[in-house]
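Worksheet: one structure, shown below.
And then chain A:
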Amino acid sequence: MQKPKIALYWCAGCGGCEEAVVDLAEKILDVINLVDIVFWPVALDYKVEDVEKLPDGSITASFINGGIRMGEHEHVVKLLRKKSKLVIAYGACSAWGGVPGLANLYDKEEIMKCVYQETPTVDNPSKTMPQVKTEKEVTLELPNFLPRILPLDLVVDVDYYVPGCPPTPDVTWKSIETLLSGNLPPKGSTLGALTKSVCYECALNETKPEKVLIKDFMRPHKVAIDPSKCLLTQNLMCMGPVTRGGCGSLCLKVAMPCTGCFGPLDEVKDYGGKAASYFASILDYMDEKEIEKVLSKFPDFMGVFYRYTLPASRLRGKIKMKGGD
Partner candidate 1 sequence: MTYLVPQHPLQLVELGAERFSRCFNCGNCTAICPITKEKASYPRKLIRYSLLGMEDKILSSTDPWLCYYCGECSDQCPRDANPGSFMMSLRRYLTTKYDWTGFSKLMYYSKKAEVIAIIVVAAIVGSIIYLLHGPIVETRVELETFAPYLTTEIGALTVLFVLAGILLSNLYRMYRFVMRDENGNRIRVPLGFMIRDFIRIVPLHFLTQIKIKECKDRQKNWINHLIIFYGYAASFILFVPLLKFTQTNDPFLFVNPLSILGIFSTIALLYGASIAIYGRVKKTQPMWKDSHSTDWMFLILLLLTTITGILTGIFRTFGFPLPTYIMYSLHLMIAAPFLILEVPFAKWSHLAYRPFALYFESLKERYLASKR
Partner candidate 2 sequence: MKEFRPRIVVFACNWCTYAALDLAGTSRMKYPTNFLVVKEMCSGRVDPQYVLEAFRRGADGVIVAGCHPGDCHYIEGNYKTLRRMTLLKKLLEEFGIEKERFRLEWISASEADRFVEVANEMYEKIKNLGPLKIEIEGGR
Partner candidate 3 sequence: MSYLPKPVLVIGGGIAGIQAALDLADQGIQVYLVEKTPSIGGKMMQLDKTFPTLDCSACILTPKMVAVARHPNIKLLTYSEVIEVTGSAGNFNVKILKKPRYVDEEKCIGCGICFNKCPSKVPDEFNLGMSQRRAIYVPFPQAVPLKATIDKEHCIYFTKQRCRVCEKVCPTKAINYEQKPETIELNVASIVVATGYQLIDPTLAAQYGYGKYQNVYISLEFERLLSSTGPTGGEIVRRSDNKHPKNIAFIQCVCSRDVKINPNCSAFCCMASVKHSILAKEHLPNVDCTIFYMDLRAFGKGYQEFYNRAMREFGVKFMRGKPAKIEEEPETKNLIITYEDTFTGLKKTMTFDMVVLAVGVKPIYPEALKLPLSEDGYVQLKNQYLDPVLTMIDGVYTVGVAAGAKDIPDSVVQSGNAAIKASILAGGAQK
């Protein structure tokens, strides 16, 4: 029997997801025994043309990490979609845009200008900007920079999601197992994680008082954290309650507040909106001024509430107007 064919591809992301695959450690050998990898630019020398040659639907599953930022990403993922039975958004960036997705708070021009002209370390007196096409000696075409970064599922149809920044080896392994078991869950499911939030598996959940109410917001580097007490009750912004469990509450085990890399649960459509709702709800003040006072301590609302999910949010990022100039 032919082994299932697997493709792996890296879009806009930090590369941590690629590492995460390797983090399977000795289990990676099991994986390699079970599947044929037909495309993995980071590790194996297959070219896009090789994929183009494959018959449609011949790849069993494509694991795509990173958000869609460049025209190239769009091109390749559409190709992989065509060639694959299943497309799996692997990791937070692919699923919701991830940290790079915060770039959606700025438009393309702003980003370009910042990166190529304004960053202190840039030496670019002629203010040269990257071009999509150059015709000096030969005609060269470079991938274009899309107006916004998008999660994978807004570009192609996605079958499953594997959460995490990056997905933990455990989650990765469990999702592979699920896929290989042949007993496929409904389309759109999240693989390898829980249907409940981080609190469910967090050991500190039991230390919560009966009523969780907080009076202040503290940043983790400014307090001595008691690792044996629910971080929320120590006025730390823990995204645990609003974030999908399955990570094994790793961060919380080392007294680091959850930042929400496993994304929202099934019933939540806008992670940041829900997170804000939950956090504001327990802010124990009746007076607007007091609330404002606490909120003024936030370094960055979007970075806190939409750290991994801005491009998948209801508004995708800083709003753009149709037909605008």
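Just so we're on the same page, a contact is a pair of C-beta atoms (placed from the backbone, for glycine too) under 8 Å apart; a residue touches a chain by one contact, two chains touch by 3 or more; residues count from 1.
A word on the picks: all candidates are chains of the complex that A comes from, given by their letters.
Note that the structure is a prediction, hence the values are computed from the model and not measured.
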Number, please: which of 1, 2 or 3 touches chain A in the complex?
2
Partner candidate 2, residues of chain A touching it in the complex
105, 148, 150, 153-155, 268-270, 272-274, 276-277, 279-281, 283, 285-286, 288, 291-292, 295, 298, 301-302, 305, 313-324
